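Please read the structure below before turning to the comments.
Note that this complex is displayed minus one protein chain, with the remaining chains in position.
Let's turn to chain A:
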Amino acid sequence: MKIFQTRRGALRLTAAALAISLGATGAMAQTKGGTLNTIVQPEPPLLVLGLNQQSPTQYVASKIYEGLLTYDPDLAPQPGLAKSWETSEDGLTYTFTLQDGVTWHDGEKFSSADVVFSVDKYLRQVHPRVRPILNTYLESVTAPDDQTVVFKLKSPFAPFIQLFGTDNMTIVPAHIYEGTEFATNPQNQHPIGTGPFMFESWERGSAITLVKNPNYWKDGLPYLDKIVFSIIPDSASRAVAFEQGQIDVLRGTDVDPVDVSRLENLDGVEETTKGTEMYSTITSMIMNERELPFSNKQVRQAISYALDRDFMVQTIFFGIGKPATGPISSTLPFYDGDVPKYDYDLDKARELIKESGVDLSAHPVKILDYPYGSTWARLAEYVSQQLKQIGFTVDIEATDAGGWAQRVGNFDFDTTFHFSDQFGDPAIGVSRLFVTSNIVKGSPFANNAGYSNPEVDEIFAKAASSTSREDRQELYTEAQKILVDDAANIYLFENQNVTLYKDSVHNLITSGVGTNSNFETVYIDDAK
């Protein structure tokens, strides 16, 4: 099997070539220059990907660093620092050919040695999500010459090709990090990448400024001169800043849902929900299934019937979101909506509780509040109210982010909510919440519910190592049916992240990672 380009990718390249040749005659198309004003919220602790993977870090650092590949909205791989790649028949060897003439922001030459160092030394050690995958599957990564990198796997891992984006396999400069303590390297305060924008300044508490990389390896790009990420800690003030026009781009998570619907109706404001395909975040209610009442399948099913997902999305989240049908988001590959349905039905829920024989009054439960703002508190209140209607005794416990992580990580909870990113493939972002081997203490995004089903374990293991797309689809369809029927978690809704921007801003969302792409083709009309 040889993949040089997917067909869509080839088409895209042709389109790009056309655009470039047209651009030569009609320079109207893109305005060069200008400053894009946006908000990073909350302030990131650090801008070095790998060492920190939080969403604000990704937003800023994705303009500075690059990976070997990028992904289109259908999550098909596109060239990044690698211009072409091929996978061996057995799915064990991946060979990448790198772009020519790439330099780091400090002027050093980029080469295959940087890639080998980044993957083998740096990411294997520091990356919170990728390191376990690399340590499990990666046999070796080598550089036969300056332009070529070869990855050899111990056993096939189908979604491996999804892992080469900037956020997962960030390529960092070997000449800066080799032989140092990565976490305390002083250069962390002045990140050096290969991307279209270079770090200029960070006034803590105020703003982060990036400037155009004049030596970027794609000729003529980027269009913008500068990107300023303002740090505005109050949600209402962020909404005002956008309303006043001081901010060009507002990410949906920057303001309360109630403000989104108001701001998107302003004149000259565009909105999109695209660009979250790679994350395909799902909000679930997770229950501690080690003991009653949640160890009982019928009780869990009853809860699923007792919650009106449309109400949640429409009333609590102001229409931002989409009811979920199962553990895999509808924007992720291998999604299958043909699963058991839980249409809102309180009578059915009560009946199931009766059938289960569990005496709910003997098992009062506490909902641990998900500490990410008042909207989530409303969700907890709604769920509490619904559970009471089918016979539960419910209390809500408040906590903060630290307390939440500690309690959930140590299985010290009855039930709570979380939203969890799925990272382009069920083997990366979904199975971790359900397989028995991931019932481990210490991390809040493992299988904290304690759900254990040997059949599911086997299906997920098979699907991860299979190289046939059809086989994988069959396996994941089966897994979705079981996980929905078992109500392993209560899948509530797919989070939609709205991006709001002024209509003078173009090409903002072009890939499956949305605003976490590198903004190389973003331009502003009438830029000064």
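Definition applied: a residue touches a chain if its C-beta (ideal position, glycine included) is under 8 Å from a C-beta of that chain, and two chains touch if they have at least 3 such contacts; residues count from 1.
Heads up, the rule we're going with is that contacts and distances are computed from a predicted model.
A chain of the complex is left out here; the name its UniProt entry carries, from "PD40 domain-containing protein", "Sulfite reductase (NADPH) hemoprotein beta-component", "Peptide/nickel transport system permease protein" or "Anti-sigma factor antagonist", is "Peptide/nickel transport system permease protein". When you scan A:226, A:274 or A:297 for touch with the missing chain, the hit is A:226.
Residue A:446 is the one among A:176, A:446, A:487 or A:522 that touches the chain not shown.
Although one chain is not displayed, its contacts with chain A can still be listed: residues 35, 37, 42-43, 45-46, 51-54, 128-129, 131-132, 183-184, 188-189, 203-207, 209, 226, 228, 230-234, 236-237, 240-241, 243-244, 246, 399-409, 420-421, 432, 438, 440-446.
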